[in-house]
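First comes the structure, then the notes that go with it.
Of the protein chains in this complex, all but one are displayed in their positions.
Presenting subunit A:
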Amino acid sequence: MTETPTPAPRTRAKQGTPAVGLKRFVFHLVLIAAAMVMIYPLLWMLSASLKPIDEIFADPGLIPSSWEWGNYADGWNALPHPFEKYIWNSMIIVAGSILGNLVSCSMAAYAFARLRFPLRGMLFAIMLGTIMLPIHVVIIPQYILFNNLGWVDTFWPLIVPKLLATDAFFVFLMVQFIRGLPKELDEAAAIDGCGYWGTYLRVIMPLCMPALATTAIFTFIWTWNDFYSQLIYLRDVDLQTVPLALRLFMDSTGTTNWGALFAMSIVALGPIFGFFLAGQRYLVRGIATTGIK
């Protein structure tokens, strides 16, 4: 606790005096050191993906002696299918999940936030309860259900639940958001002759864009990263997704082609990093208002 704030947290450090300047300098130094430790493994993997193989496990530095772009080509073609096949499979699931979550969760959220109906309080409580329900409790009967429907080794078990708003976390997120919108807008729409569907489509949804964006980004990241349910439902080699392909790659290469494996790991992290750069505003808001991941 050496870094506890000297001035009260809300007042900014005073400019000027040398003592304060020095203190701030040390402060930044410590923070930069901590940040370096945090991201060094990531930078190390990035650089290892470009290093010759014998150098990866010999030199902890970040600059490769020669730039081995061939690692990426090797990794891309190391598995039964070229890597774009796995990216494509992941993208299909991601696109279906995003569409499903945006439509089904926003519909449920509108009902919870704006409409009155019997048992609303109880259903709302149940909805919140399902957020915390471990997937492990329902996965076996779900598997049996989808197996009986003949859906194992298709993308349906991964997409259909999203169309049915089972990611209740996003329902909650949007309920919170819609409750923050002025009710006068709904009333004005009603006076102008909008029904409930009209109000939902033309008034609420356009105003919900920030919440919808947060939902889309989180759905992308979670689905892209998801391993457990894809591992269970997708065993066919033609349906493997990016995380499954990486796992296959790791378990099959043994200890040979690490540069190529790291290269494909970087490819897998790329889209998440892109969303991190582009959509950070929404991510931070999503976490700060609802507190999940």
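In this text, contacts are C-beta pairs under 8 Å (C-beta built on N, C-alpha and C of every residue); 3 or more make two chains touch, one makes a residue touch a chain; residues count from 1.
Please note the rule applied: contacts and distances are computed from a predicted model.
Asks: The hidden chain: which UniProt name fits, "Allophanate hydrolase", "Alpha-ketoacid dehydrogenase subunit beta", "SusC/RagA family TonB-linked outer membrane protein" or "Multiple sugar transport system permease protein"?
Replies: The record for the missing subunit names the protein "Multiple sugar transport system permease protein".
Asks: Decide which residue listed in A:29, A:140 or A:237 touches the omitted chain of the complex.
Replies: In the full complex, the listed residue that touches the missing chain is A:140.
Asks: In the complete assembly, which of A:22, A:73 or A:164 touches the absent chain?
Replies: Touching the chain that is not displayed is residue A:164.
Asks: Can you work out which residue in A:94, A:113, A:212 or A:239 touches the chain that's missing from view?
Replies: If we include the chain that is not displayed, A:113 is the one touching it.
Asks: With respect to the chain omitted from the figure, which of A:60, A:150, A:193 or A:206 is a touching residue?
Replies: A:60
Asks: Residues of subunit A in contact with the chain that isn't shown?
Replies: Residues of subunit A in touch with the missing chain: 1, 3-13, 24, 27-28, 31, 34-35, 38-42, 44-45, 48, 57-60, 103-105, 107-108, 110-118, 120-121, 123-145, 147, 161, 163-166, 168, 171-172, 175-176, 179, 183, 186-187, 190, 195-197, 200, 221, 224-225, 227-228, 231-232, 242-243, 246-247, 250-251, 258, 261-262, 264-266, 268-269, 272-273, 276, 280, 283-284, 287-293.
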